[in-house]
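Heads up, one of the protein chains got dropped from this complex, but the rest are sitting where they should.
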Amino acid sequence: MLPDTTVVKTVLTGVARAEVTATSLGVVVRVPHEDTAAVLSALKSSDLGFVMLVDLLGTDTDEDVELTYHLRSFARDEELYVKCSLPHDGVLHSVWNVYASALLPERETAELFGLTLAGHPNPARLLTTDGEQPLLRRSVPIRTLKEVRDR
Amino acid sequence: MSQVLAPILPVLAAIGLMLANGVVLIYMLRKVLGHLHLRLGPVHVGPKGIVQTTADVLKLLSKEDIRPNGVDRWMYVLAPVVVFVPSLMAYAALPFSETLRITRLDTGLLYTFAVLSVVPLGVIMAGWSSANKYALIGALRAAAQQVAYEVPLLLSVLPVVMIVGSMDLAEIVAFQTGVWLGVVPRWFVVLLIPSFVIFMIAALCELNQTPFDMSEAESELVSGFATEYSSMKFGLIFLSEFSNSFVISALAVTLFFGGWTLPFVPDSVLAPIAPVVFVLKTYIGIFVFMWIRGTLPRVRIDHLMNLGWKWLIPISLAWLMLVGVVVKLVAPGGVA
Partner (left out) sequence: MTDPRDTVLTHALQAEGTFDPGRAPAGIKRIPSGVDGLATEHLVVNIGPQHPSTHGVLRLVAELDGEEVMNVEVAVGYLHRGIEKLGEHRRYHQLGTLMDRGDYVSGIHGELAAALAAEQLLEVEVPPRGQWLRSLMSEVNRIASHLVWFGTFGLDCGAMGQFLYAMREREALLDVLESVTGQRMMFNYVRPGGVLDDITPDAEQKLRTFLRTIDSYLDEHHALLGGNEIFQKRVRGVGVIDRETGLAFGLTGANLRGSGVPYDVRRDKPYAAYTELDFDVPLGATGDAWDRYLVRMEEMRQAARMCRQCIEGLPEGDVMAKVPRVLRPPAGETYACVESPRGELGVHLVADGSDTPYRFHYRAPSLFAMQVLEEILPGHLLADAIMLIGSVDIVLGEIDR
C-alpha cells in the first residue's frame, strides 16, 4: 500500500528538507544525507508507525552513491522509501540508533561502495577481506566471460 | 606352566577381550545407529561390512600421530593411557561364569567402580593439556559431571550390597539364582527398581553417552576433550569408551539381572554356556545404551547438574535408608 504523500510531508515538516514523490518504486522521500537519521526517527515515532527498516541498499549512479532505506509500517500496512545521496568518498552516518536492523547492511554497503562508516559501533568490513576493491561501484570491472574462459 | 606365565595369561586375555570387544562394539554401534537412523551402516568392507572396523583400526594405526604446538607434552601423551588402562583394569573382577574370571576379589564391586572413576581424570588431563578451548570446556564439563554422578552411581548399588552382604560380584550373582513364587526371577531389578533406574541414569552419565555426552557434545564442542587427538592416541580413547560401556553394562547385568544365571534353567545345562549368557545379557544392555544414544537429544549442562544434585542424590539417599531399615527389620543379623 502506498502512503499518502501529503501526510508524509506533514510529518517531515520542520525535520528536514524532504522531497516526497510517488515513483514506480512507491513513495520516495528524498533527503540530504546528514538528515537521514532525523527523518527516519521522525517517521518511526510518528503516527505513521514505520517501525521496521526492511532493507538498506546503495546504488552507484556514476555521479554519487544513492542510499535507499526501505521502511515498513505494520499498523497502516504501508511502505516508504527514503533516499539520500553521498559522494563516492563520502561518510555514511549510521542510523543504527533508530533501526538496529541497519547494523549489518550498513557495514556491507559501506564496504562494497567504498564509503567510510561513521557512528557505527563496529565499522569493520563484513563480507570481503581488507584491500578488496569496493565491488559494487560501477567503475570496478568484473572478469568477462572471455577472460574467464581464457584464464 | 611357568610361574611368570600363569599370572600374565589372564591379563593378555583381558587385553584380547577388550580389543575384540571394541571391534565388535564399534561395528554394532554403527549398525544399530544406522538402522535406527534409516540407513544401513557399513556395507562395503567384507560381507555386510563386518571388516569395516578392522579396516578402521588399521587406518588409525597407520595415521600420522599429530602433536599440536603448545600442548602440555607429558600430560597430552599420558592422558590416553590414563583413560585406557583403568578401562582395561575394570575387566579384572567381572565374573563371566562361576569359574571364568580373571581374578576373584572380595571387594570386586568397589574395585570396579574405583578403577572406572579414574577414567574422567584422563579426560580432564586430555582436555587441559590439549591447548584447545573446546577441549578445555569439555574437560571442565567432565569434571563437573563426574562429581555429580559418581555419588548416585555408588549409592544406587549400595542396597544390593546391603542385601547380599558382600561386595564380591560372584556372590551377588549367586544370591540372584532361583525364582520367587515359582515365576519371578530372583533378580534385583525386580526388588530394587529405583536403584536400577538411578544406576542406569548415572551409568549413561558415567559413560558420556547421549543424552549426557557433555564432554564430547559434538554439535557444541566439536569433539570435546578428544578434539586434538589423532592416530592411535584417539584410538585408545575411542576404544576405552566402548570398553567402558561393556564394563558398565556387565555390572548392570551382574547387579540387577542375575549375571551369568538364567531362571528355570538347571545348573547342568547352564554351566557350559554361562559365559555366553553373560555376554549376551551384556550386549542387550549395550544395545539399550545405543538405542538411547540414537534417539534422545542432549541435556544442557545445568539441567544435568540439577538432575544429579537435586534429584538423584537425595532420592538415592532416601531409598538407601528405606532399604536399610527394611533389611534391619526383616533380617536383623544380616541377610547372608
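A few comments on the model shown:
When the chains are written out, they are named A and B in that same order, and each has its own residue count from 1.
Methods note: contacts are C-beta pairs under 8 Å (C-beta built on N, C-alpha and C of every residue); 3 or more make two chains touch, one makes a residue touch a chain.
It should be emphasised that the depicted structure is a prediction, and the values quoted were computed from it without experimental measurement.
Partner chains of the missing chain, restricted to those shown and counted over the full complex, are A, B.
For the chain left out of this panel, the touching residue among B:Ser62, B:Ser219 or B:Ser268 is B:Ser219. Only one of B:Gln146, B:Thr210 or B:Thr254 touches the chain withheld from this view, namely B:Thr210.
Touch with the chain that is not drawn comes from one residue among B:Lys59, B:Arg73 or B:His303, which is B:His303. Of the candidate positions B:Tyr27, B:Tyr134, B:Tyr229 or B:Trp319, contact with the hidden chain is made by B:Tyr134.
Take chain B: the residues that touch the chain left off the picture are 33, 36-39, 131, 133-134, 136-137, 140-141, 210-211, 213, 217-220, 222, 294-303. Residues 23-26, 51-55, 57, 59-60, 68, 70, 74, 77, 96-97, 99-101, 103-105, 112, 121-122, 124-129, 135-136, 140, 142 of chain A touch the missing chain (whole complex, contact as defined above).
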